[in-house]
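Heads up: the structure comes next, in structure tokens.
With one protein chain removed, the remaining protein chains of the complex are shown where they sit.
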Amino acid sequence: MSVEQPRYPTSIGTSDPDTITLLGQNLAEDLMGRISFGELAFQLTAGRRPTPGQLRVFDTVLVALADHGFTPTAIASRLTLLSAPESIQGAMAAGLLGGGSRFLGVTEDTAKFLADTLAGHDTPDTDEGWDVLAREAIRQQRAREQLVPGLGHPVHKQQDPRTPVLIRIARESGTHGPHLALFEAIGRVAPDELGRALPLNGAGVCGAALADLGLPIELLRGYALLARAAGLLGHLAEEMRTPIAHDIYRAVDRNADYADPPTDGPTPLTE
Amino acid sequence: MSVEQPRYPTSIGTSDPDTITLLGQNLAEDLMGRISFGELAFQLTAGRRPTPGQLRVFDTVLVALADHGFTPTAIASRLTLLSAPESIQGAMAAGLLGGGSRFLGVTEDTAKFLADTLAGHDTPDTDEGWDVLAREAIRQQRAREQLVPGLGHPVHKQQDPRTPVLIRIARESGTHGPHLALFEAIGRVAPDELGRALPLNGAGVCGAALADLGLPIELLRGYALLARAAGLLGHLAEEMRTPIAHDIYRAVDRNADYADPPTDGPTPLTE
Amino acid sequence: MSVEQPRYPTSIGTSDPDTITLLGQNLAEDLMGRISFGELAFQLTAGRRPTPGQLRVFDTVLVALADHGFTPTAIASRLTLLSAPESIQGAMAAGLLGGGSRFLGVTEDTAKFLADTLAGHDTPDTDEGWDVLAREAIRQQRAREQLVPGLGHPVHKQQDPRTPVLIRIARESGTHGPHLALFEAIGRVAPDELGRALPLNGAGVCGAALADLGLPIELLRGYALLARAAGLLGHLAEEMRTPIAHDIYRAVDRNADYADPPTDGPTPLTE
Partner (left out) sequence: MSVEQPRYPTSIGTSDPDTITLLGQNLAEDLMGRISFGELAFQLTAGRRPTPGQLRVFDTVLVALADHGFTPTAIASRLTLLSAPESIQGAMAAGLLGGGSRFLGVTEDTAKFLADTLAGHDTPDTDEGWDVLAREAIRQQRAREQLVPGLGHPVHKQQDPRTPVLIRIARESGTHGPHLALFEAIGRVAPDELGRALPLNGAGVCGAALADLGLPIELLRGYALLARAAGLLGHLAEEMRTPIAHDIYRAVDRNADYADPPTDGPTPLTE
């Protein structure tokens, strides 16, 4: 049979008996002990080395997104470790699977919204110019009957403490760009456009900051997941030391209210 | 390059433009509408068709194992649907990942223990013979300082209601074999050998029953997972109708007691 | 502190020392040995017992969807068993995680499309009436520049062998309803509306059939996943007997073509 074998092109890495090549560099000689894990994560995904300023912002974002306490993902992770203690990879995976639209979506949703707005417009060069663009973006979103991503936070109702710090660090690092500029403008005009003061959500600022680093929008949830992987490992470490998952499980089980299902079919779905 | 292409042998299925073949049969003509889902699951994994009696026991086991209320797996599944409502496959997968040693292990552990005991012994042909083998198995387990799998249940302290029913159905179906016989004998002699009355755990009986169907021991946790997949789908359906996952999450978050970590390192791991 | 404890209502099941209740019935006395696994799956998710006709169609759908050979999901499942043989739950979960939009979406997408079309229209009572509704649905979809879900199949270019069988069984079982009627009409008018003959995709017919059973559209991918869980277990059983995953892995690794990444950034993303 003369079917050609497929070839699988890659630029991540290769090995031979004496050398491990990673991203065009010698892993043992050029990378180990010379770059941080964060820098490698940047290179692996962006296809280029970060400048020191870009790396500082990237690290800042990952640090900001790593943990949020007893989130549904952390709880699911700890429950899975309780049930399958022999499989820490199962517990980490179960936690990451909660990294979906509801709690981990704001980083990518915000960046996508900003990027879509910026496409097809010249970049403003004054604050007023940014405000005009911001107003237009908010109004279009309202016309679609959709919320503006990245505005508001369930706990930090006045200001998300991460927001001013990340913006400052982006400026200091020379990476403050159009996504952050537009997001800040949205923050300025939102009270007037929406009738309420809504703080810029820190995870949304993270999305804008990553986009200003030139990182692909399609990958932004992945960075949030990488950050969260560290947070989950922290929860699993704590679960091994001072376990709570069994108490969580028993608290649900003990407070269950069982009632026979109705004979005429279930409550209709909330659509 | 003259490297041979690998070939991938399979006996599960194949398609051509007009026919789908599954396990040597025509899916559309021989299987659809002619066999149940349970029967297909048996065939897919056992490599043979079940007799009616074997199918009845197989269905009974899957029905017995499908759901156990608010288990850690059901809770993790519901929390994941809350966080990533767009990915029902993530929610099911997260639930299945809790199907590990702690809560889903008894079916396979029991079967393995029984199978290991039976190997290398002639099959007894009297109750007394079974009792002798059972005593030997219990004593060997105690000598290894290990528990006998399948004995006891946290809730059903007198008798697991599933146990007598499954044993009866196995007898009625002609599939009652050495694994069940040995497990029943273990139940008879355990009070004397262990000093306490411990009921035969229903999930353990399921393992014995599946082993008596000739199903591979290595696969038994997989059958429990298949059963649990149906249970999880039930929980997800209920979560969509009458959600509780957000309340579970908030109850944990609200009852968190944060304390700064000790400066001299964490509490040592419980080993 | 006088915060009320949350309660968690459920109609799935509960246990006490003597009884396991499942869906308002006694598991040991009413369900074990009396209903099949497929029937339990229906009850767990639909909140009601199926009629014999409904159960036959439900089983037929699950049998039709259980396996499709070496799909990306089956391959991922087998690769995961190779890497983590001690965790069959990880292998099953990894396989199910591929049950997303690209290969497992047609069942729910078709049902949703049909349901959306049926909403807000009186049910036609002649074939001509159905054809009119079908043409309208196709034209609306084309106006949105979207494909009509459920039409066409990469292998079965003339007719999907599952399609006529499932439609016949639905008629025989008395469950043939508006979703199937509309889908058949779409099949009739599609050559004229689209300029090409496209067969009704069997997985799409499954979606229409499940919708005609009154099962919730939001849950349809879940049924496909349950079916696929059985198929994956079959692949894992086969992998344990006659492994191929290591050959798959080595075939990819051996045919890798490594090239250093470009120094001016990666190839732009395909958006």
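We call the chains A, B and C, going by the order they appear; numbering starts again at 1 in every chain.
In this text, contacts are C-beta pairs under 8 Å (C-beta built on N, C-alpha and C of every residue); 3 or more make two chains touch, one makes a residue touch a chain.
These figures come from a predicted structure and were not determined experimentally.
S.K.: Of the residues A:Ala115, A:Leu198 or A:Leu233, I need the one that contacts the missing chain.
M.R.: Result: among the candidates, A:Leu233 touches the missing chain.
S.K.: Pick out which of C:Ser11, C:Thr80 or C:Thr107 touches the chain that's been left out of the picture.
M.R.: Hidden-chain contact among the options goes to C:Thr80.
S.K.: Pick out the residues on chain B that sit against the missing chain.
M.R.: Spelled out for chain B, the touching residues are 5-14, 21, 23-24, 46-48, 84, 86-87, 89-90, 93, 97, 216, 218, 252, 255-263, 265-266, 269, 271.
S.K.: State which residues belonging to chain A touch the missing partner chain.
M.R.: Given the touch definition above, chain A has residues 3, 5-6, 8-20, 22, 26-29, 31-33, 35-38, 40-41, 44-47, 56, 58-60, 62-64, 66-70, 87-90, 92-94, 96-100, 104, 155-159, 161-162, 164-166, 169, 216, 218-219, 221-223, 225-227, 229-231, 233-238, 240-242, 244, 247-248, 250-251, 254 touching the missing chain.
S.K.: For chain C, which residues touch the unseen chain?
M.R.: Counting only chain C, the missing chain is touched by 1, 3, 5, 69-73, 75-76, 79-80, 82-87, 90-91, 93-94, 97-104, 237-238, 240-243, 245, 248-249, 251-253, 256, 266-270.
The working rule: only the chains that are shown with their structure count from here on.
S.K.: Which chain has its C-alpha centroid at the greatest distance from the C-alpha centroid of chain A?
M.R.: The chain lying farthest from chain A is B.
S.K.: With chain centres taken as the means of their Cα atoms, state the distance from chain A to chain B in Å.
M.R.: Distance between chain centres: 36 Å.
S.K.: Mind pulling the residue numbers of chain C that touch at least two other chains?
M.R.: 5-6, 8-14, 46-47, 87, 89-90, 93, 97, 216, 218
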